[in-house]
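Below is one structure; the comments refer to it alone.
As you look at this complex, bear in mind that one protein chain is not there, while each of the others sits in place.
Letters A and B mark the chains in the order given here, with residues in each chain numbered from 1 onward.
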Amino acid sequence: MATKKKKNIPKAKAVKKTSRRSKLILDSKIPDGPIAEKWDKHRFNLKLVNPANKRKYEVIVVGSGLAGASAAASLGELGYNVKCFCYQDSPRRAHSIAAQGGINAAKNYQNDGDSAYRLFYDTVKGGDYRSREANVYRLAQVSVDIIDQCAAQGVPFAREYGGLLANRSFGGAQVSRTFYARGQTGQQLLLGAYSSLNRQISLGKVEMHTRSEMLDVVIVDGHAKGIVVRNMITGEISRHSAHAVVLATGGYGNVFFLSTNAMGCNVTAAYRAYKRGACFANPCFTQIHPTCIPVSGDHQSKLTLMSESLRNDGRVWVPKDKKIAEKIRKGEVKPNDIADKDRDYFLERKYPSFGNLVPRDVASRNAKEVCDEGRSVVSSGLGVYLDFADAIKRMGENTVRERYGNLFDMYEKITGSNAYQNPMTIYPAVHYTMGGLWVDYNLMSNLPGLFAIGEANFSDHGANRLGASALMQGLADGYFVLPYTIGQYLAENGIDNRPSIDDTAFSNVQEQVESRIDTLLTINGERTPTSFHRELGKVMWDKCGMARNKKGLEEALRKIPKLRKEFWQNLSVPGENAALNQSLEHAGRVADFLEFGELMCRDALQREESCGGHFREEHQTPEGEAKRNDDNFSYVSAWEHKGEKKIPQLHKESLVYDEVKMTQRSYK
Amino acid sequence: MSLASNIFRTSLGRKYLMALSGAGLFGFVVVHMLGNLTIFAGPAAINQYAAKLHSMGPLLWIARLGLLMMVGIHIWTAIKLASENKRARQFQYEGTIEPVDIHRKNDIVSRYAARTMIYSGLIIAAFAFYHLAHYTWKVPQINGLDADFETFYVHEEDNGEKQITAYTTAMPIGEGAEGENAVDVYRMVTTGFGVWWISIFYVISIGLLCIHLSHGLSAMFQSLGFKTKASQKLINRFACTAAWLLFAGYVSVPISILLGFVK
Partner (left out) sequence: MNLKLRVWRQDNAEEAGGFEEYEALDISPDMSFLEMLDVVNEDIIADGEEPIAFDSDCREGICGTCSMVINGVPHGGQQGTTACQLHMRHFSDGDTIVIEPWRATAFPVHRDLIVDRTSFERIQQAGGFISVRTGSVPDANATPVPKEDSDLAMDAAQCIGCGACVAACKNASAMLFVAAKVSHLSLMPQGQPERTRRAFSMVNQMDEEGFGNCTVTGSCEAVCPKEISLDFIARMNREYGRALLKKGCS
């Protein structure tokens, strides 16, 4: 096995051997001028593609979530020929669908003083000053168009009796700017984008490939010119060439094995692009959501998130005494029997002014802290109470039911416990990843022709994403940014700049993909892909999860390569390639997670500060709060792959804040 | 597609046809029952009613043709839809329906009437054919008697002197002719249903018809798009009540004859 693997590697290198990359300069291409005028000015300066010529261009879009579907549909409308790929059996099933809360937009429909500037300001501050000002401002600017677009597509947003759109408020903002469609805003927005995509499919402008997994990107003369794809039904490997490749492949939360991501979410597309030369930015920025249902056992396959709104009325607590906590864990004492004086409402105690409503990262970290002290209330040792007893006493069970009925039902479905009678148990879980492929203002990576949009890129959320901003960013990129900016690249490079799939670059990549699949299938070891994934997830969660420290990260950096080595020697994947083979699909994804996890830890290790979702225990205030180091770490860390077994090179894009003054967050 | 093919060649178009023809047939079934019930008013009433119908001439034939067309459309759509349904689902589940929420079993297993529409429908069609042969074409071989209904006529004129009462006095066998004299429906029915097994067959068939209607009447509103959650209860109740009333009305005739209430 080992020899086979080695044989594989030099080939990969040969393709990428150019001197260009050693002198890599990350140019963010942020336009000059006042922040409010940058985007308009930039749009004017962008080159246009003649309408008659658009149909001569091919664009590949990988992923069909909010970003991918909206981009594919919009590009098709413009006249480009689009090929769109997704691993699901329908574009409508991409994981954007799971977003519950809503989508932000600076519409100021509530007349409460909202504006693009305020949304921009909140997002930069919420991101703990690690995002790019210009990108965020543009996001805030186009947010208003998104709502118009979606309403026109027939998205049934919540309405007031007058027929106008309703808003709710969301964490991290003091205005009501969140639009929603019951508890399934993500699904409704995706269905809207999907319907536009369907229209383009029916018109023949978009060719949709479902149950197709992109396994590699093809670089020709330094430009991304195509992808290699596996048909998940037949196992057939095919090549697709295009003038440009757009990755809308989502986040990498599944590196933790347990996350709120869908089972199929993976890092492969982005990671393959990274290995072909695209820089990976801020991989250590991951978001942990505080109110998820705790793990119930080793069998757990994924975690379920419950809306953050529960913290409006629920009170978070654990027993003051470790011994009582232990009795609860053993089932000897019931939570309702514990007197108030023996309970520790730790968020209310530590943050008197925000109480249970502190931001996601703070709430999560504190839950971890009390569990680490041995005061957890679930047998796994990872869980705290979210108690509605007082809320029910105060406003009655019916009001609680009206507000949270569906969440209580879901909780009961999963745990079998009635939250009206017993407190809920919750624990934080990985939810979103702010890091992603490095992109410039045009959303193009440092590899010309390779674009990354939505959660797959890094640019807008900094170190922490605000609630209801993920949907906004995905659609902003897909509908209103990429369709303009991609024209610049296409116009610059011309119609002829599309190689045939018979080009040796394509056949080389296909060979590498096939040989890798062959290897996975012929290791014939003992362990399943899931068991490796679970083990990697545990390392990542323990060492690179909610709180990180140098020692732990270094330990992870030792453990992961060992695990990876075992993976390539002791993996068991039954079946063959030429059929539907879910173990094989999983094995390929785990193989990439096993490399990517290392990159994440490396990034977390170099970032000697705490900011947003990245909490380094060495860097905290005396009260235990995150302590940024703006002097030394106010940059985007962009990692460049330098070859197998070589340490990737760190590039820094410094972040300049002209508009927003950096301050320390405080929720005391 | 043209309007016609949007009606005749689509699933929803055919459901419309089925619902509308069903509604027409339901109307016929109601009127027919009301006609039947005149038997309780004595021989004069039912014979006179029959004579009136016969005297309508071309109108009767138009009605008959219309009825035939509705039957044709109803059966054609039914067979067409049923064969499509069969093709759409060729495998049956091995697992017996056992929902986790066991109390919901009745919602998941559809009602018997709904599941068996095509069977009840085809049996009713067969019965209707027999019923026509029995009383309309008067095929003597199938009435289970020595009698030939073709020979049952009544005097139409009231002739007090000869002690003849109109529509109630039978003409002797051999006298009277099709088209010239009024048919003695009363005698035909009482004799016909005097045969116990024919009556039982009749009762069973009417039972099937009413089961068919108990679903069909409510599904008709659904197919035509009139049903909503709010009106559903009312519609289902209407379907059920109508089915029971029809059953009672139709079945009362043979039962009364068998029990000797009508002679």
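For the reader, a short list of remarks on this structure follows.
The definition used in the following text is that contacts are C-beta pairs under 8 Å (C-beta built on N, C-alpha and C of every residue); 3 or more make two chains touch, one makes a residue touch a chain.
These numbers were taken from a predicted model, which means no experiment stands behind them.
Only one residue in the set A:Q300, A:N629 or A:Q649 touches the chain that does not appear here, and it is A:Q300.
Touch with the chain omitted from the figure is made, among B:I108, B:I200 or B:L234, by B:I108. Per the touch definition above, the residue from B:W196, B:F226 or B:F261 contacting the chain not shown is B:F226. In the complete assembly, the contact with the undisplayed chain comes from A:S583, out of A:N570, A:S583 or A:Q620. Remark: the residues of subunit B touching the chain excluded from display are 1, 3, 6-7, 9-16, 81, 84-85, 87-101, 104-105, 107-111, 114-115, 117, 215, 218-219, 221-229, 232. Mapped onto subunit A, contacts with the missing chain fall at residues 70, 73-74, 77, 88-90, 92-95, 97-98, 107, 109, 145, 147-154, 156-165, 181-182, 184, 186-188, 191, 194-196, 198-199, 201-202, 208, 210, 233, 260, 262-264, 296-297, 299-302, 304-305, 410, 413-416, 479-480, 483, 526, 528, 530-531, 572, 574-575, 579-583.
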